[in-house]
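A single protein chain has been omitted; all remaining protein chains appear in their positions.
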Amino acid sequence: MLFSPKGRLGIFFLLAAAGLYLFACAGTPKKEQPYEIDVGFCISCHQERTPGLFQSWVESKHAKNGVHCITCHIDHQAASEQKSMVLPEKCGECHRKQLEEFKKARHSISFERMRIQGEYLGIPQEIRAAFCERCHMVEKRCNSCHSSHRFSLKEARDPDACSTCHLGPDHPYKEMYETSLHGTIYKMTQNPERAPRCITCHMPGGSHNSSFGIARGPAGTRSPVVDLKEIPISKEEQERRRAEMLNVCTGCHSRRFAQEQLENADQVKEAGFFLQEEGKKAIEEIAREGLLYPSVAERMPHPTEGRALVLADPQLYVGTSYMERLFFTMFKFHTIRVWKSGYHFSPAYTHGYGWTEMQLDLIDIREESEKLRELFKKEK
Amino acid sequence: MLFSPKGRLGIFFLLAAAGLYLFACAGTPKKEQPYEIDVGFCISCHQERTPGLFQSWVESKHAKNGVHCITCHIDHQAASEQKSMVLPEKCGECHRKQLEEFKKARHSISFERMRIQGEYLGIPQEIRAAFCERCHMVEKRCNSCHSSHRFSLKEARDPDACSTCHLGPDHPYKEMYETSLHGTIYKMTQNPERAPRCITCHMPGGSHNSSFGIARGPAGTRSPVVDLKEIPISKEEQERRRAEMLNVCTGCHSRRFAQEQLENADQVKEAGFFLQEEGKKAIEEIAREGLLYPSVAERMPHPTEGRALVLADPQLYVGTSYMERLFFTMFKFHTIRVWKSGYHFSPAYTHGYGWTEMQLDLIDIREESEKLRELFKKEK
Partner (left out) sequence: MLFSPKGRLGIFFLLAAAGLYLFACAGTPKKEQPYEIDVGFCISCHQERTPGLFQSWVESKHAKNGVHCITCHIDHQAASEQKSMVLPEKCGECHRKQLEEFKKARHSISFERMRIQGEYLGIPQEIRAAFCERCHMVEKRCNSCHSSHRFSLKEARDPDACSTCHLGPDHPYKEMYETSLHGTIYKMTQNPERAPRCITCHMPGGSHNSSFGIARGPAGTRSPVVDLKEIPISKEEQERRRAEMLNVCTGCHSRRFAQEQLENADQVKEAGFFLQEEGKKAIEEIAREGLLYPSVAERMPHPTEGRALVLADPQLYVGTSYMERLFFTMFKFHTIRVWKSGYHFSPAYTHGYGWTEMQLDLIDIREESEKLRELFKKEK
C-alpha cells in the first residue's frame, strides 16, 4: 500500500509537511531575523535561574498586558549586545509621550555630558562603572527610576526613587528635601496632597521633562540656565519657567508667599556665589604671584582644558595645588548647598552645612595665601 | 396704589430693610472693629486660590470644632500685618494651658535670643529668613511643630516634627536620636510604649515646657543650666530636674540603670569639655605671643563683644584667624556631639563623630601653633 500511487503521494506530502515544520522550528539564520520563540522558552530557564527578577515581572503591569521578555529584550543575541540593557527608544515604542518629554530634559544627555568631564576621565577605566556611570546611565535606562522588572509607578513616584542618584556630597538634594518641612511632612503622611514630593515640583502631571521650571542658573542673570545645547536661555524663557514653577507652588500656597520664597532663594544663591568669587580671586592672586605649587606648568595637563588654571567645573580633585584643593571643597560641596537649599527650603543646608562652611573655606584660603607669602618671601 | 398711605408705608419699610441689609454687609470702619464677615467669604476665594491649604483645614479638628479663618486671622488687614502668621497669644486664647507651659520653655525666647547673636547679625539681612529665622521663629509660631493648617496632633508628636529644626551640624539631635537604640526601635515599631520619642523625655504628658528635665549645663556645676533670664539654676533645682527626668526613664528601666546611664552621660560631657578647654588654652597662648593674624586689633570688631578674642559662643565664623577657625569647628560642631550624645545614647556621635574629631582638632590646633612659632621666630 505504501508504494502505490496514492501511497507515494501520501509519503510526499508527509515529507513536505515534516520539512516545512522543521523549517519553521529552525527559524532563519540568526543575523537576518529573530528567532520565532515563545516567551515560555525564556520562562522555562529564567523562572529558575533568576527567580527574583522573574517574580518581579510576574507582578508587573507589563506581564498583565502581555509585555514580556521578547518584547523588550528580543533574544539572547540582541540582549547580550546591550548587556541586557533596554534603551529608552525601545520603551518609547509604546510610551511615546514619555520618551518625547524625556528627550527635552537634562537626564537625556547625562551620559554623554559625563563622558567628556575631566573628573570622569581621571578615574581609572575599570572602576568608572561603580562611580559616575551607575547614576549617569539614566540617559540610557528608563529603569533608573522605574526599577526593573516590577516597573512600579508607585515606586517611581516616591522621593526615594530620585534619591538613589540625587544625593551625596556634590548634589545633596535628597538631604535638603529630607531636612525641609516639605520632606518632613511628606515622610510623616506619605500624602502628596499634604506636602510635595520631588515629582510634584520637578515632573508635574507626570511629565518626563524633569528640567521643568528650572529658571535660574548658577549665578542669576550673569549665568542663566542653559538648554540642552548649552546655550543660555533667554530672559523671557527664564520668566516663563519661573511662572510655571509658581503654578505648582500655588497648589498649596498663596502667590505672594510662593513668589517671596523663590525670590528669597534667588538672593541666597547670589550671596553664595559672591562668597565663591572671593575664594576664586584669592587663588588667582596667588597664581599671579607665582606661589601655586605644583604650578600649572609643572603638572599634568587637564584632560579637556589643557595647561590652564581651572577653578570650579571642570576643576579636578587630583594633582592640583593645596589652594585649589581648598577651593574644590568650597565650590563642589559647599556652594551647591547654599545655591540649591534655598529652593528646597532646608535651613540646615543653607546655613550650617552651606554658608558657614563657605565662610570657613574663605578663612582657609586666605590663611593659606598668607602662609605661602610668608614662607616664600625670604626666597625673593 | 404705590403712593397711597399703605403704599408709602410699604415703601418706607422696604427702604429701611434695604438700608439695614446694606449696613450689615458693609460692616463697620476697619480700624475700629473687624468686618462682620462670614467664613464663607474666605472660602469662596481660598478654596480655589490656595486649595492645598484649604483642604488641610477642612480635615483638621479646628474645622470640625468651628475654628476657622476668621477665628485666627481675623481679616486680611490684620493678617497681612503679621504676614499671615498667627502668634502664640492668639492660639492661647483657647489653648491657655499649653501657652502657659510654652512660656516657661526656651522655645519662647528663641527669636529674641537669636536677634542678639553675633552670628546672626553677621548674615546679610535679606537672607536671614532662610538661615536662622526659619527655625528660631518657633517663639512666634505654634505651627512650627503643629504644621498648619492640618494642626495634626499625630504629626506634632512624631520625632520628625522636632527634627525639622533640631538637626544639622551645630545641633544634630535628630541624628543622635536616630543612631541610638531608642530611635532605632521607635523607627521600626512606631510604638512609644516600646521606645521613647522626643516628646516622651522632653515634653512628657504633652507639657509644652520643652525645657523639662534639663539639669546639666555645658560643663556640669561650673556652668549649670540657666533659666530664661540667663541666671544659673541652683543645685537644688538641678537635682529636682534630674529627678523629674529619671521618672521618665523609669517608665521602662530600673532606677539603678537609668541613674547610671545619665551619670555616665554627665562624665562624657565633662570629658568633652576638658578637651575643648585644651584647645582654648592653646589659642590663648598663641594670642599672648602675638601670633594670631589677623589680630583682634586688625579685624572688624565683634558685633556684641567688640575688640576681644572670642572663643566659643558667641564666636564668629567670619574674619577670624585660622587658629580660631579650627576652634570654631571644634566647639560648634564637635563638642556639642560629645556633650549631647551621651544623653541621647548614640555611640557613633559620642565617639567617631564627636570625641575622635575633637582629638583630631587638638592635633590641628597644636600643629598650627608650632607652625606659627616656626614661621615667625626668625622675625624676632
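Here the chain labels run A and B in written order, and each chain numbers its own residues starting at 1.
The rule is short, and it goes like this: a contact is a pair of C-beta atoms (placed from the backbone, for glycine too) under 8 Å apart; a residue touches a chain by one contact, two chains touch by 3 or more.
Everything numeric here is computed off the predicted structure, so don't read it as measured data.
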item: Residue among A:P51, A:G206 or A:P301 touching the omitted chain; value: A:P51
item: Option from A:G40, A:G66, A:P124 or A:G205 whose C-beta touches the chain left out; value: A:P124
item: Chain not shown, touching residues in chain A; value: 49-53, 55-56, 84, 123-124, 126-127, 129-132, 134-135, 147, 150, 154-155, 158, 160-161, 163-165, 167-170, 293, 317-322, 325, 328-329, 371, 375-376, 378
item: Touch residues of chain B, complete complex, unshown partner; value: 179-181, 184-185, 187-189, 193-194, 250-255, 257, 264-265, 267-268, 271, 342, 345, 347-348, 350-353, 355-356, 359-360, 362-364, 367, 370-371, 374-375, 378
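Everything that follows uses one rule, which is that only the chains that are shown with their structure count from here on.
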item: Between chain B and chain A, distance of the C-alpha-averaged centres to the nearest whole Å; value: 36
